[in-house]
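Only one structure is covered here, and it is reproduced in the block below.
Omission of a single protein chain aside, the complex is shown with its protein chains in their original locations.
Order of writing sets the labels: A and B. Residues in every chain begin at 1.
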Amino acid sequence: MFYSGRIGSFGILVLICIIVYIRLRQVVVGKSPTIRRLPALESVEEAVGRAAEMGRPVFFNAGYAAGGLTTIEAPIIGAAMSLLHYTARLTARYGTGITIFLGPINMVPVSMDVIKAAYTIEGVESDYRETMVRWLSDSQFVYTSGFMGACQREKPASHVMMGGFWYESILLGEAGRNAGAFTVGGTPRQGQVHFMVAICDYVLIGDEYYAAAASVSRDPEEIGSIWGADDIKILILGLLIVGSILQVLGIDWITQLLKL
Amino acid sequence: MEQRHIIYLLLAIMIAIPYIQPIGIPVETSKMTRDFYNKLKSLPEGSAVVLMVDVGLGSWVELGPATVAVVQHLLDLPIKLLVSGGSAELPVVWEYTLEQGNIKLGDNKYGEDYVVLGFITGGEPAAAALADNLHLTKEDQYGTPLEEIPMMKDLRTAADVKVVLSIMAGTQEEWYLRQWRAPYGTDVGIIVSAVTTALAMTYYVSGQIFGMVNSLRGGAEYELLISKPGKGVVGTDMLSLSHLLLVGLLIIGNIQLLYEKFSGTRKPEEKTGG
Partner (left out) sequence: MAFERNIGPKIVLSITIILMVTNYYLSPQLFQDIGKYIKEFVVVIAAVMLGLGFINALLRDIPRITKKEPGQWYFSLLTIIFIFVMLFLCAGNKYMPGTFSGMYSFLYQEVYRVLGNAIGAFAAFFVFTATFRAMRLKTLEAGAYTISHILAVLGNAPIGAVIWPGIPIIADWINEVVVSAGLRGFIITSSLGGVILVFRYVIGKSETVLGSA
């Protein structure tokens, strides 16, 4: 019935699902973990405030993230939408307006809905414009050059770059900085974090990104997911430590179990 | 002139110097390039290799030399080559590779030794779909039904493929590890941009990827391995000088910082852009 060599991973998959389900149920009945203070998240309001003072726009970038919702980038994009919603609400409150730049075409209707919802919640639905969502291109360099041009022409006061970035993160970040923008970044993509750290004034690294998305959305499902993910990480850490020690001692039953 | 403009100018000069007068700094072959080369060389005659082109011409400067060298090597080996990929620019990249790289087709016959399937959109699901069914596109890039192409008769799924190679600038190696290697056991090799090398290193160290050709430097190494030096070797001089400039600037910048710190003349930092 099962493919040989995949039963171990199926067992781990089931365990992950059970743990996450338990935590989701716990959050629904009112329990919740503490999400620590995230300076990068708090700086988003500072960024929007700066834009309001300077009378210049706020740019939001969710990254090229090729394919968007059809790929493994889907969790990153989902979290980016939560952060977009949070940023859009701030811009609605401060009256600065926001422009989001997109690579994947399938994100256009989603982003429009997210920003419109944010403006509606803040009671300024009339300020929402469809031009707040700018789809540039599905081609990475075309998307990047489009954003760089927009930065040069429109000189944003703040640049919030949170999402799934590929190679273009350094270009997007520096383009914003060269235009004088205060830059806040965040991505869980391992290959781009180092660029973000070098470019941004504040940055969310790795899982801080998901935690930030969960804490701004206050969505019980997102918080439960973060909580469950933390539990699983502790389990994995334990497995790694115990497994490594046992392997060194010549006992490989954990490895054999995982290879079942 | 702002500080960054001076840096840009210095960088431009350092890149221009070896372009005008090549220096010839010796290039040592790294283990990951050598592993890539040895794996391909050790393939039995008639093995099927799939080359996935997942970049566009925008990455040509960095990945072009490696692409040309690897394609030439593949065509020199007694293997069956399928060319496909997730990049919409695949047709142009392939033609450009053959043309610009002066690739010698030798005795290779289209349809018997190599086939271009064309690009398949859809990202990782497309890679998965191709692994399940190599006849996914029904026709090759030129409109010939795959059933009429001699070399495609025995090639049905990724299980019939010994090696899948990806020319990539993102994290597509994970696609092939998940959709080709894990279910079918196909070995994965990558030609990768420098940014992604660090990421892919994890998979190389664990043995999941058999070898990596790391951007321009790897391209130069591969050119030397196949004894056909080209633009990659020329480019490594520029790489060396520009890296040397970066290190020099970092050292100067930090000396300045330490001097300001110890002499008490350091200004507080602004947390704003520019």
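Just so we're on the same page, contacts are C-beta pairs under 8 Å (C-beta built on N, C-alpha and C of every residue); 3 or more make two chains touch, one makes a residue touch a chain.
Note that this is a predicted model, so its numbers are computed, not measured.
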Touch criterion as defined above, residue of B:33, B:59 or B:108 at the omitted chain: B:59
Touching residue (missing chain; options B:85, B:123, B:170 or B:219): B:123
Sole residue of B:17, B:98, B:159 or B:194 that reaches the chain not shown, by the stated touch rule: B:194
On chain B, residues whose C-beta touches the chain left out of the figure: 4, 7-8, 11, 25-28, 30-31, 56-62, 88, 92, 96, 120-123, 125-126, 128-129, 132-133, 136, 183, 194, 197-199, 201-202, 205, 214, 217, 220, 236, 239-247, 249-251, 253-254, 257-258
Interface with the undisplayed chain - residues on chain A: 1-3, 6, 10, 13, 16-17, 20-21, 24, 67, 69-70, 72, 74-78, 81-82, 84-85, 105-106, 108-110, 113-114, 117-118, 134-135, 138, 141-142, 144-145, 148-149, 153-154, 167, 170-171, 173-175, 188-190, 193, 195, 197-199, 206-207, 210, 217, 221, 225, 228-229, 232-233, 236
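Everything below uses one rule, namely that only the chains that are shown with their structure count from here on.
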Euclidean distance of C-alpha centroids - chain A vs chain B, Å: 28
Interface residues, chain A side, partner chain B - complex: 3, 50, 66-67, 70-72, 139-141, 159, 166-167, 176-183, 189-191, 201
Touch list for chain B against partner chain A, complex: 4, 56, 58, 88, 122-125, 169-171, 174, 183, 193, 195-196, 198-199, 271-274
